[in-house]
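Below is one structure; the comments refer to it alone.
Note that this complex is displayed minus one protein chain, with the remaining chains in position.
Letters A and B name the chains as they come in the text, with residue numbers starting at 1 for each one.
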Amino acid sequence: MVDGKIVIDDVSYAYGGDWILRNVTLHVPPNAVTVFFGPAGGGKTTLLRLINRLNDLVEDTEMSGRILLDGKDIYDRRVNVPNLRRRVGMVFALPLPIPGTIRENVLYGPKLAGMNNPDQLGDILERSLMQAALWDEVKDRLDSPATALSGGQQQRLCIARSLSLEPEVLLLDEPTSGLDPISTRKVEESLYELKQNYTIILVPHSVQQAARVADYAAFFLMGELVEYRPGVDIFVAPRDKRTEDYVTGRFG
Amino acid sequence: MINRMGMQKAGFVLLGATTLVVVIPILLVIGYIIYEGMEALSWQFIRAAPFDGMKQGGIFPAIVGTLLLTLGTALVAIPIGVGGTVYLAEYARDTWLTRCIRLAIINLAGIPSIVYGLFGLGMFVLFLKMGTSIMAGALTLAIMTLPVIISTAEEALRAVPTEFRTVSASLGGTRWQGIRYIILPQALPGIITGIILGLLRAAGETAPILFTVAAFFLPHLPQSPFDQTMALPYHLYVISTQVPGMPDSIKYGTALVLLALVLSMNIAASIIRSYFRRRRQW
Partner (left out) sequence: MMSQAETSEKPQFIWTEFVIEASIRVLGFSTIGFVLLIFLFLLLEGVPVFWEVPLKNLFGTRWYPNFGYFGTLPLIFGSAFVTLTAIIIALPLGVLTAVFIREVAPEWLREILKPMVEVLAGIPSVVLGFFGMIVIAPLVRVIFNAPTGLTVFSGALVLAYMSLPTIISVAEDALDAVPKSYRDAALAMGATQWQTIWHVVVPAARSGIAMAVMLGMGRAIGETMAVMMVTGNAARMPLDLGSLFMPARTMTATIAAEMGEVARGGIHYHALFGIGIILFLLTFIINLAAALAIFRKQRRGGLR
């Protein structure tokens, strides 16, 4: 496959002596939705958290291999990690608004980055909430507590919060796992818009969702990358027996 | 079956009775001192200096002295305590060195207060040549207060969900920014509770100030941190054991003022804790 926005090159990763990822090599193309799917414990979330170095926060780990963003090793000693995380945004499985108002949530990242021009911040607030399809619902109560929003709104707020930094890559870890079908559809629809400008990696919460949104799909099983191909093919005509078992629901 | 349930009932009554044996004396002590002390309490008693061999007048210099000592303790103990807590809860990894810190804290909590007094005398009063002074006393009390502050405040920091740290980091926050803008504000009520609990211990202690600050009798107020001062707990000790013919009312009055100071801090700590526990969003 062609050189990607992100290149995962022979990555293995252990936590507390157990290998969670084994020799994964994978190129993620720009401006597309790539899904990492497979049964729980396959290493998808771990790989996601390696791409913006969130796993740095965890102790007792071991890693080999390289991860390149635009051809540069993100684990290089000279990399400024906070800046890397601004370029690679993340949305978590559960909506996690930080304590405070809607406005404070969206502007948390930009303010930490040193932005303090009120006009600029106002623009960021509106743009981010629009992109996350939340603006119309909250524009009149930007200063009310974020926890007063519904679960679906909170998750879109978290997407807006990540978008406020204009990241180049957006990592979404089962972003719809806690949501109702209508909110799920809204989030999935916003992905179509977002992929025009961003490179998106999504861990879906079901095979169905994977099939609905994937431009490229990677199947992970017990820390190994089993199969990686452009989207529809992997679901219609899987090459590997294990992939077939999983997508047809025969996986035990 | 009836027998077994009867035994259970009898057992529970026994447990309840034991608890009463523990609790009632607490109420008795407090009630008795309030009852007897109210008689001595007057504006004059609080505002005036003692005279006539302390058998008359008030306890104003002792009240001021205790407040100054508590303030001095706070100035030293709060930055060290909060800083140490942030290190333990947010930075320290589980290494043998971290265990040494925890061991040190547990031991600081267990060292007898009179040993703190000896240490204060040896290090601050004599070695650092501060003399018997508010400075020496406050430093001694501050070190004694640290374990209380740290253990309560660490609990508060650990109660803040880990996810907030992750979210802050994912938005480009450094570790310190996450602590500064999310963790500390969320843990603040717990930290304040810890500080108050530590300071109330400092305000009530006698042994550590015996040889580091306390003046037997000093009718005027201290002028600088290097002066001696009277203090409520020491004053109560002195008038109830060292001065023959002391009128009981002054003793009760002094005990009441000290008890009221400490209990009000205790109540303030409980109120802050329960009020914010109900209000928090996670």
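The definition used in the following text is that a residue touches a chain if its C-beta (ideal position, glycine included) is under 8 Å from a C-beta of that chain, and two chains touch if they have at least 3 such contacts.
As the structure is a prediction and not an experimental result, all values here were calculated from the model.
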Among B:L88, B:M135 or B:I195, which one touches the chain that has been omitted from the display? B:L88
In the complete assembly, which of B:M123, B:A159 or B:V243 touches the absent chain? B:M123
Full-complex touch with the removed chain, picking from A:L84, A:V138, A:L163 or A:V213, is A:L84
Residue touching the undisplayed chain, where the options are B:M54, B:A138, B:L210 or B:M230: B:L210
Touch criterion as defined above, residue of A:D56, A:E137 or A:E166 at the omitted chain: A:E166
Chain B residues touching the chain left out here are 4-5, 7-8, 11-12, 14-16, 18-19, 21-23, 25-27, 29-30, 32-33, 79-80, 83-84, 86-88, 91-92, 97, 99-119, 121-123, 126-127, 143, 146-147, 150, 174-177, 197, 200-201, 203-207, 210-211, 233-234, 236-237, 240-241, 248, 251, 255, 258-259, 262-263, 265-266, 270
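Keep this in mind: only the chains that are shown with their structure count from here on.
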Which whole number of Å gives the spacing of the CA centres of chain A and chain B? 48
Chain B to chain A touching residues, read off their complex: 93-94, 163-174, 177, 181-182, 185-186, 280-282
Contact set on chain A toward chain B in their complex: 52, 54, 57, 59, 82-83, 85-86, 89-90, 92, 94, 96, 98-99, 108-109, 112-113, 145, 147, 161-162, 165
